[in-house]
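Encoded as structure tokens, here's the structure I'll be asking about.
Only one protein chain is missing; all other protein chains are in place.
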């Protein structure tokens, strides 16, 4: 059974390679009568691009969102919403040097191993470019959530730099100081969901924290996920951990949201594409922020709908 | 859509409350002609019990495994395997004092909130006792994996104590030193898979690491999951992270196993049941080891079968 | 991917062989706070047995329903409901003569072919006895449907006898007249759903008629399914078929229920177990009525819950 579909009741199927004709997503299960326009989604997609503009070197893509189905006269109809983005900058490159090369730390080797064939141009399906489909689906998921739900990602670590609210400017400075212009750095992103609906999550396997862990760990560079106190909980005493007002549980108890803020932390590894010729990302953490927010929204929307059957 | 089924091709459905008549699991998709006896499974179930005997106060359950279907003349037949364990020690207790009490840090409140009703006896469905079903399924999953695959969990942290291979004795000593007899402590478990088959994992959402994260985060007390270098990767430079021979990726690249050892770390919070009258667990980490090994085996077995279609 | 689970939001997983220790079903996704007792279910199970008593020779089973989980103080809790029935009459038989025999028209051969092994005692998993699990799940499904929904099956054909409301007595007489005591006969069952909720069904693949067709065709002896006018529609003109007040569509348009009565017909083949020594069923049609009603209820309950997300 293949793995390009996520969610059950709000269900997304993504497709597309880094250097194919286009990338896209089909969203099935979006409730009807929700206002939706291309520009709503374009805004989120642009955020993904601009956020990373200075510390990564993305190709020059217009990333123009086109809605092909499921929306009529500005509203969703309950039928599948198909959205695509054409690849333009990708066309004419010569990638034959990658045909037999397995770049260290990349998925080149494992894709070849699994499928016996791969689209080696720019990472193919394993490229970070795939995440644009997630951002599109996330933009729609957000529209399903109650208006007061706020999902925000904040960078709290880049390489060895730890502080709250790390900005692109901070990262630029860090890259300069650490002489990372031909290297790369990772970081930590904290995601907070304010005013989450209570009662979301389906024990015992589709617990809300379990589903968030999967959603976030499925983002290319993510290597760790914590809910609430996370690894810090391992060193607490029981009496400390349950202290009222501390929300060490991160808003989820027994796999079900309790109405407190949901707190998640994810670890982002540095990109393996470093040095050499050709453009590369020095720090993809800012871009991951947007993708992580999107995946969080998708999980919440799916569970909001799933919860309507009790 | 409910959440008591895990896996797709090797698919388990668990059921049962802490103080109901029985607990069990139905395993669908187990290949046929695999030797399987009750005693094979009993061994794993006993491990779960004995491992924790000294630092937790489990009720006196025989936990006798009964296979009800799917096995004929000592071999699996390809039909669903139904297995149950009767609850015996649970019968006569009086739990009415919990009827309207929401214990801090427990799932009492969220279950009530979600379902508007709950079996309040001993945690009901949210009880750690539910994990016995996972251990049963894990015992069968292990039989599907190639013989040379070895899944082992090791405790590397208990409360503030950090060292390799922490034993029950070490934990007992720690509890004494820290005066935790009326409190509880958490810890960290490292799971290693030796000789994993390469090529497992289904990009882009059902990546092997994403599925492992979900499987492990779905265990009651687990609050964090790391693959390979995990959160340490966040502070590495790209050049460090991809260093050959270091396996910072933890055996998984692009969501697909590469044949290197799979390395996972999970954070276990201290149980919220502390002090007061009545028995409680001082440290559930040893028991989690067995459950985490089981969930890892289940994910691998499912993906081994899923991978047979390419 | 295995096939012993049916439904998505109201999801049932059945298990058990004809001559194993027990048979049963796990129901996941049943809403909470629904009154449910063993006797509610027992009533339906008894109907299945008694309905067929005179024209089939069922073994002497008490078929005692035991609820093992998911119900607390007489109400469903939203957790999985596990129910089993022990096999008693089955124990001591000698079935070794079937070990290498593939009975004509039976699943013996195909199970052996697919799985390379089979529980040959009394049909194993392929036995009609499996349907008891469906009747159990159907009894619960009916409790989810609005009270005014009435699902009734009526036998309209047995062998060559065609008339409305064929009774067990009619069948007994037919068997006598046609000298079928060492043979068997099939028939046709019409299922009518009165007052079905409108809006059920999920285009374009999980249309209500498509799901009903699957549900009913998955019953052992069923070889044909018609919705509304069925095969008669093939010979109508368009102008006849859409005639107002005729309900040729059988209450389903575009795969969605329109509020009119749902009309289904199924063809039941005669059992292949005939003549020879040993007990056999002369006519299983009356028993199929109960199973078909159950499967219809399961599909409707599942879609009622699925429809709550729009």
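In this document, chain identifiers A, B and C correspond to the written order of the chains, with residue numbering beginning at 1 in each.
We take it that a residue touches a chain if its C-beta (ideal position, glycine included) is under 8 Å from a C-beta of that chain, and two chains touch if they have at least 3 such contacts.
This one's a predicted model, so the numbers in the text were calculated from it and none came from an experiment.
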Contact partner of the left-out chain, one of A:17, A:63 or A:281: A:17
Of B:3, B:29, B:128 or B:270, the one touching the omitted chain in the full complex: B:29
Residues from chain A at the interface with the omitted partner, ascending: 1-5, 8-9, 11, 13-17, 20-24, 26, 28-29, 32-33, 66-70, 72, 75, 77-82, 84, 114-119, 124-125
Chain B, residues in touch with the chain not shown (by the definition above): 1, 8-9, 29, 31-32, 78-79, 203, 305-306, 308-310
Absent chain, residues of chain C that touch it: 1-6, 8-9, 14, 104-107, 109-111, 113-116, 125-126, 130, 157, 159-160, 178, 180, 183-188, 198-199, 201-207, 209-218, 220, 223-239, 241-242, 244, 248-250, 252-259, 267-275, 306-307, 309-310
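Here is the rule we go by: only the chains that are shown with their structure count from here on.
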Central chain (by mean CA position): B
Centroid distance [mean C-alpha coordinates] between chain C and chain A, Å: 44
Whole-Å gap separating chain A and chain B, where each centre is the average of the chain's CA atoms: 27
Euclidean distance of C-alpha centroids - chain B vs chain C, Å: 37
Numbers and ranges of chain A residues touching at least 2 other chains: 1, 8-9, 203, 306, 309-310
